[in-house]
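With one protein chain removed, the remaining protein chains of the complex are shown where they sit.
The first chain written gets the first letter, and so on, giving A, B and C; residue counts start at 1 in each chain.
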Amino acid sequence: MPRQKIVDMSVDWLSILDPEGNVDKNLEPDLDKGTLEKFYRTMVLTRMFDDKALKLQRQGRMLTYGSSLGQEATAVGSAFAMKPDDWFFPAFREHGVQIARGIPLKLLYIYWMGSEDANLTLPQKNFTVAIPVSTQVLHAVGAAWAAKLQKQSTASIVYFGDGATSEGDFHEGMNFAGVFKTPTVFICQNNQYAISLPREKQTASKTLAQKALAYGFEGIQVDGNDVLAVYSETLAALEKARSGGGPTMIECVTYRMGAHTTSDDPTKYRKAAEVEEWRKKDPIKRLRMYLEKKGIWDQGREDTLIKEITGEIEKAVEEAESYKPPIENMFKYVYAEMPQHLKEQMDELQGFISKKKGE
Amino acid sequence: MPRQKIVDMSVDWLSILDPEGNVDKNLEPDLDKGTLEKFYRTMVLTRMFDDKALKLQRQGRMLTYGSSLGQEATAVGSAFAMKPDDWFFPAFREHGVQIARGIPLKLLYIYWMGSEDANLTLPQKNFTVAIPVSTQVLHAVGAAWAAKLQKQSTASIVYFGDGATSEGDFHEGMNFAGVFKTPTVFICQNNQYAISLPREKQTASKTLAQKALAYGFEGIQVDGNDVLAVYSETLAALEKARSGGGPTMIECVTYRMGAHTTSDDPTKYRKAAEVEEWRKKDPIKRLRMYLEKKGIWDQGREDTLIKEITGEIEKAVEEAESYKPPIENMFKYVYAEMPQHLKEQMDELQGFISKKKGE
Amino acid sequence: MSLAKLNMVQAINLALHQEMEKDPTVLVMGEDVGVDGGVFRVTEGLINKFGSDRVIDTPLAESGIVGTAIGMAVSGLKPVAEIQFEGFSYMTIDQLAAHASRIRYRSRGTYHCPLVIRAPYGGGVRALEHHSEAVSTFYIHIPGLKVVIPSSPYDAKGLLISSIRDPDPVFFFEPKKLYRAFKEEVPEGEYTIPLGTGKKLTEGEDLTLIAWGAMVRVCQEAMEQVKDLSVELIDLRTLSPLDDGVIIDSVKKTGRAVIVHEEPRTLGLGAEIIARINEKALLSLEAPVKRVTGFDIPVPLPKLEDYYLPDAARVADAIKEVAAF
Partner (left out) sequence: MSLAKLNMVQAINLALHQEMEKDPTVLVMGEDVGVDGGVFRVTEGLINKFGSDRVIDTPLAESGIVGTAIGMAVSGLKPVAEIQFEGFSYMTIDQLAAHASRIRYRSRGTYHCPLVIRAPYGGGVRALEHHSEAVSTFYIHIPGLKVVIPSSPYDAKGLLISSIRDPDPVFFFEPKKLYRAFKEEVPEGEYTIPLGTGKKLTEGEDLTLIAWGAMVRVCQEAMEQVKDLSVELIDLRTLSPLDDGVIIDSVKKTGRAVIVHEEPRTLGLGAEIIARINEKALLSLEAPVKRVTGFDIPVPLPKLEDYYLPDAARVADAIKEVAAF
């Protein structure tokens, strides 16, 4: 047969909890009350953490900051699918995952206030924020590969945006993962924009999930504002990874409700109407409706929760703001042992500082 | 529908002329005698050019050289589908394309004997050899894009190997091509190896052609030892490109019959039996059988052709070997105008040379 | 020629407008340069005027941007490609070092590559990691590439026009600290400043002070603190090819020099400048040349960044030390 079809491929879409809080009974994950409350609490905490950060930034008390408003389901749903021993590799918008993974709020604020010292006590298996887009994909594949080579049944999970799929490192990482069947879960937070560039202009492929097929493994698209879908699919992918089934890419279809960062003005490139459409799909609202329907949640609990979280955040901000990094930390962590030229440079700086003080 | 198939994709395979020289009548391209003879002649010339290069290399008269033995159909079939005005971007194994595009044999030998001066008279729209694997993919996309922006109906065509598909630049180039619908044809010479790495270990995807689907455009796999299939498919892809239909990737399934380069020993990583299997699929042999069946070719013409080509090659080698590049060319072509520090460095070198001569 | 008071962003924007108007082969490309007008608003307004075929929002891929721009440049266009922050320019080094800078050489003049890469540059704006780096060394060390960095709106316009018109690839770095730091009079019309020429900003007898980009301002401030000394301030403007003539002439006169840069000290351009002084004016030197630079560490996040960047006090201190040697 001289002309014939030799490859046939497809991509699925998954949603479980719709914007009105209705659940698909066949797909509904079996989660107890406590777990659901934890999901909800962490999503609300993430949103309030975020909101506080934006306020601080406006007051000049923080660096440029990228809000995760609207993406809380993707972050929290995937994070709670992980085990503590799984490696987590964030981009820069994964506040929700970091919070769910137990990184103290105070450290997150210290980082975004401008000090690497936030990471002095970073809990293990949580990697540092990656600013250069998509570079962390390779690290996650390497860490997963290491686990596999060391016969550990742990996985690694890496986060990146729709824009990140255009970078060479994304490609090289996906390909290594396919070839070496590394236990890696690729979470693409497709929030529809890379700064001002809309998803359709980022790539001509119909979905981002289908990119996985180019590397010989499965890609799936889920409703990223549906915490149950994100959780279920991540859980399955991690389980598959840990048991030798290789990598999976999960495209979480969500929306960046806020600006790209505090330096960005999204009105330049998108319509208010579009944002309003997505507001109806809010991930927290729909989880709350689901919990209310289940009788797990009510206004009283909501009020208590908000009060509790407000207190936590105030305390974290206070602690973070009082932190002053020692100058020598600039030199101390470049190498395990400080080489001669850095000693000289540190002395030069410290000499200069004391001289100025003396003047 | 909470779980549903949302993307469906496929890849085709094409062959027209089988290893015994039998043609598929429905797909057979309508080529006149002269054209078919030109195909054949150029394939034989490529093989003999190559053979001579290997001999010269063994005698220390050439640099490391990568033979295209066995890949002549891919090179020549695709080259004759181009128009002179289409841009051609080679990797380093595209001797057959270069020959078909009219680059004098002498220049090819000068280059592989170790001088950039080969390119002093390189015919326009033929780009220089790219040594770093897959980097040229981006240039081809850029050139095609430029043509589109300038409203020229020309295409660009770029060659790379199976190994090249793993590089970030391949990915970025394919993605740009998809997004901007650039008139680019991507010819992947899948010769089954990247030095020692077999195709299956390069990527876990079933075909290389399907990688195009990740960028939203068509990929097809053709029998790369079938000059008619390669020609037909390239012709169609170029025509589509020139008329605004965007890019296409063509995976030509072929085999590197020789070593990776003259520095390589393929017995370290592959079996003789595998090579023998592929010898049966030789692209030149099958074209010759086809021509013979058509009554266009016979032993007499073969003998004449070989003699003619032998003469051409001898002459080209002789001319190439007598070429001595002027030393100042090292400095002359770094910038349009030689900056002061290079003048000083050139003077330094020339002063030193004349001093030594004087001693 | 009429003048307008412009900051550096406006001056660069004006240069882009004018060059695009004058030469239909000039185009602008990069991440968010179109509809958004660039994250620093440097390309604002261009897309409305020239359309999306000449002001192109690209996918997020730095090697892709530079690599496709090379293909365009080779086939007759003049792309001005933006890399959003200097800290992501590392991803372009391969295409620049292996290709853009060698196309003329490798093809023996059959092809050339009139490409400009623009990127914001350097520290002092309280930014995230990789957004405060001074990365010139990587590019200065690539033969066949030119490297330019202006220190004022006037120079920015003139140097950018020259870069666009240059037939060879140019990396044009824009000191982001100066983007909106001050305005000055900039001619409305076109003018060029030749690449490869430094400029004496002041004449002096006692000491030569050498800087570029944002450090020029720091040096000017420092000079206010050492008014008793006669300092000759040189703004290099082009880092490659290096105008060692202006440096050597000055050092021959003053016998003393201080070099100020944000780049990490080891193999920052200061090293090369000292090497050239050593080669061409050693006997004139009355004191070791002193470098006031970034340290050999990653640029710290903002809480410690001020300790990293040379400031007027450190520079003034160095001037006094060298003058007193």
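One rule holds in what follows: a contact is a pair of C-beta atoms (placed from the backbone, for glycine too) under 8 Å apart; a residue touches a chain by one contact, two chains touch by 3 or more.
Please read these numbers as outputs of a predicted model, since none were measured by experiment.
K.L.:
Counting the whole assembly, list the visible chains that the omitted chain makes contact with.
P.N.:
Over the full assembly, the chain not pictured touches A, B, C.
K.L.:
Just to verify: which one of B:142, B:163, B:178 or B:258 makes contact with the chain not shown?
P.N.:
B:163
K.L.:
Out of A:6, A:31, A:146 or A:289, which touches the unshown chain?
P.N.:
The single option touching the absent chain is A:146.
K.L.:
Touch as defined at the start, partner being the missing chain; which of B:42, B:115 or B:254 qualifies?
P.N.:
B:115
K.L.:
Of the residues in chain C, which ones touch the absent chain?
P.N.:
Contact residues on chain C toward the absent chain are 87, 90-91, 93-94, 97-98, 101-102, 105-106, 129-130, 137-138, 140-141, 143-144, 240, 242, 264, 266-272, 274-275, 277-280, 282, 285, 287-291, 295-298.
K.L.:
With the missing chain put back, which residues of chain B would touch it? List them for me.
P.N.:
Spelled out for chain B, the touching residues are 63-64, 92, 111, 113-117, 129, 131-134, 163-164, 166-168, 194-197, 201-203, 263-264, 268-269, 324-325, 327, 329-331, 334, 341-342, 345-346, 349, 352-353, 355-356.
K.L.:
Suppose we count only contacts with the excluded chain; which residues of chain A make the list?
P.N.:
Touch set of chain A with respect to the missing chain: 87, 116-117, 119-122, 124, 127-128, 130-132, 135, 137-147, 149-150, 156, 168-169, 172-173, 175-176, 179, 329, 333-336, 339-342.
Just so it is clear, only the chains that are shown with their structure count from here on.
K.L.:
Going by the average position of its CA atoms, which chain sits the greatest distance from chain A?
P.N.:
Result for the farthest chain: B.
K.L.:
Could you give the separation in Å between the centres of chain A and chain B, each centre being the mean of its C-alpha atoms?
P.N.:
43
K.L.:
Roughly how many whole angstrom separate the Cα centroids of chain B and chain C?
P.N.:
40
K.L.:
Where the centres are mean C-alpha positions, what is the separation of chain A from chain C, in Å?
P.N.:
The mean C-alpha positions of chain A and chain C differ by 35 Å.
K.L.:
Which chain A residues reach two or more other chains?
P.N.:
166-168, 201-203
K.L.:
Among the residues of chain C, which are close enough to touch at least two other chains?
P.N.:
Where chain C meets two or more other chains at a single residue, that happens at 59, 61, 63-64.
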